[in-house]
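To keep things clear, I will list the structure first and then write my remarks on it.
The complex appears here without one of its protein chains, the remainder shown in place.
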Amino acid sequence: MTSGLIFGLTGIAVFAIGLFGALVMVEPLRRVLALKLCSVGAGFLLVVGAWREPPEAPDPVPHALVITGIVVMISATAVALALIRRLHMLERDTDD
Amino acid sequence: MTELPTIDWPTAVVFAPLAGAILAFAWPRRAAALGLASVLVTAGAVAALALQVLAEGAVLTRLGNWGAPLGIDLRADGLSTVLLAMTVGVGAFVSLGALDSYAPARADDRTRRYFWPLWLLLLTGLNGAFLSTDVFNLYVMLEVIALAAVGLTVLGGGRAAVRAGLDYMYASILGALLFLMGVGFVYLELGRLDFAGLIAAEPAPALTAALALMIAGLLLKTALFPLHFWLPGAHANATAPASALLSGLVVKVSLYVFLRLTQYMPLPDELLVTLIGALGAGAILWGGIQALRAERLKLLVAWSTVVQIGLIFVAFARAGQVGLAESWKAVALLILAHAVAKAGMFLAAGRIKDEVGHDRIADLDRSPIRPTLAQFTFALAAISLIGLPPSLGFAGKWVLMEGAMAAGYWHWVGVTMIGTLFSVAYFSRVLASFLRFDRMRSPVAEHQGWALADAAPLILALSALGLGLAAAPILAFMEIGYPFGATP
Partner (left out) sequence: MVEPLLLFDALLGLAIAALAVAVLTVHDRFAMIVLFIVFGLMSALAWVRLSAPDVALAEAAIGTGLTGALLLTTLHHIRAAPAAPVPVPGGVVVANLGLCALIFGGLAFAFLLTPLQAPGLAPAVAQNMAASGVGHPVTAVLLNFRAYDTLMEVVVLLAAIVAVWMVERGTVQAPAPVLGEIYRGFSRLALPAIVVIGSYLLWVGAQAPGGAFQGGAVLAAVGLLLLLGRLYRPQPAHRPFARAGFVLGTAVFAGVALLVAGGGRLPFEYPAAHAKTLILLIEGMVTISIAVTLAALFHGREPEAVPVSEKSE
């Protein structure tokens, strides 16, 4: 049992939970959060791939990839949220 | 960048549209001129790259001179170059069509200003993906494409478009994240991300997991039945030039990545190849039925994309696992044929809708305005999509059938035939109404609705037809640099 093993399984679990949410959730904000869970799960897997039993230094390449992934994900989240706000506004206007 | 010989063409192919996007966004008033110029510069760069590939074979650029796997390489072989040429060629004509579709009389200022930066960012992503040799870089490119494509989907701003755009966004991001999870497993097993590492790899459980995740993500992004649910709404509700780009080009990039990955990381089982072919058959049947039921022209054209994607996956499976090394040619030809014809068809459908004022199929023949040139264009594009000679679609289907018959896989031949019958049936619904004149009491304004804007779709549709004659040289060019040989 190592930290890598524990958090690797955590990441896969979080990814699967996020996938479930992305497939069945209908509420817009929750679907966005489900996708974000998937991306954190994938981040876990990459960070675990970089991990070495201390005191050995970790592999910096996956760390860089996850940072890139985080910035990409907030970009996608921002666009999805803008669409949600816009759709809400259009639907509210026609409901009146 | 000062002397001609020092220009690195693969880099130029990615950076030219990026520069255009930056300029078009920073100077919105000049967006159209800057955007068009940048598309033309990109086309020039792709042409130069094609000449270089023809002369020297595959072109490799080690960005930063580190070399994979530490750095990232760009690689243009025959297949990449053909797809780049397809992208920039179709893109250039759609750009011309966009000049009319988003002209001040038809679209608001905003639509015009935002189309160009989004389309050029999309072009950057597409070109980058076709040149990529690194799975994580592919993930980033897929995200560039996804965000730009969603932006283009909702360009019209109507409620249906925004709702479809949001569904598209969820599907697209989920697909990209499945891909990213696969990238994680690749690094876990191999400790590298470049294609050369994938080719050299021994089979391992982590790689099987990676392949499964990546394929699931790509199939979702390319809308293979039953993961197609997001496509018809998104493609039918976007404005015509955006639909042409989405249907013609965007779904092709995930197909291309699928093709690369399955050649470099072979599918472990014959059953899986058959399953993918079966999903393709499902797409042909379900998409065909939906296209027959569609009430609107653009929705019919969008469902025909679902059918064509299915056909491409049948082409992939046509000769089973042993034939995968050859099947890519049929797949590549069909990708090319569909891109050119579908872009032309969507632009033509947009022209018909613009001129007639609606796109309800049942009422198209009741209109006093006959956009005859656009209708003719639509018919020409339909010929290629149905797969009649001498079109490119025919060439692709021919290679498909040949492989399936040689391998004795008659079921794939049968599925292809059924698909062809379906496309004849649903396109006839439209074409028949073009030919009927008895439904109009008042004199038909035969010559209304011709415009210079008909030129772009017409050229695309004619190309789809005529390129069939050039299928042999195209196939020969695609094999330059051994796309799926031993050396990556």
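Chains: A and B, in written order; residue numbering restarts at 1 for each.
One rule holds in what follows: a residue touches a chain if its C-beta (ideal position, glycine included) is under 8 Å from a C-beta of that chain, and two chains touch if they have at least 3 such contacts.
Nothing here was measured: the structure is a model prediction, and the numbers come from that model.
Across B:T11, B:Q52, B:T274 or B:Q321, the single residue that touches the chain missing here is B:T11.
For subunit A, the residues touching the chain absent from view are 1-10, 12-21, 23-30, 32-34, 36-37, 39-40, 43-45, 47-54, 57-68, 70-79, 81-86, 88-94.
Contacts to the hidden chain, counted on subunit B, fall at residues 1-3, 6, 8, 11, 15, 18-19, 21-22, 25-26, 28, 61-66, 69-72, 108, 110, 114, 117-118, 121, 124-125, 128, 134, 136-137, 140-141, 143-144, 147-148, 150-151, 154-155, 157-159, 162, 181, 185, 187-192, 204-206, 208-209, 212-213.
Quick note on the criterion: only the chains that are shown with their structure count from here on.
With centres taken as mean Cα positions, subunit B sits 28 Å from subunit A.
Of all residues in subunit A, only 15, 18-19, 22, 28, 31, 35, 38-39, 41-42, 45-46, 48-49, 59, 61-62, 65, 68-69, 72, 75-76, 79-80, 83-84, 86-87, 90-91, 94 touch subunit B in the complex they form. Residue ranges of subunit B in contact with subunit A, taken from their complex: 136, 139-140, 143, 146-147, 150-151, 154, 158-159, 162-163, 165-166, 169-170, 173-174, 176-178, 180-181, 183-185, 187-188, 191.
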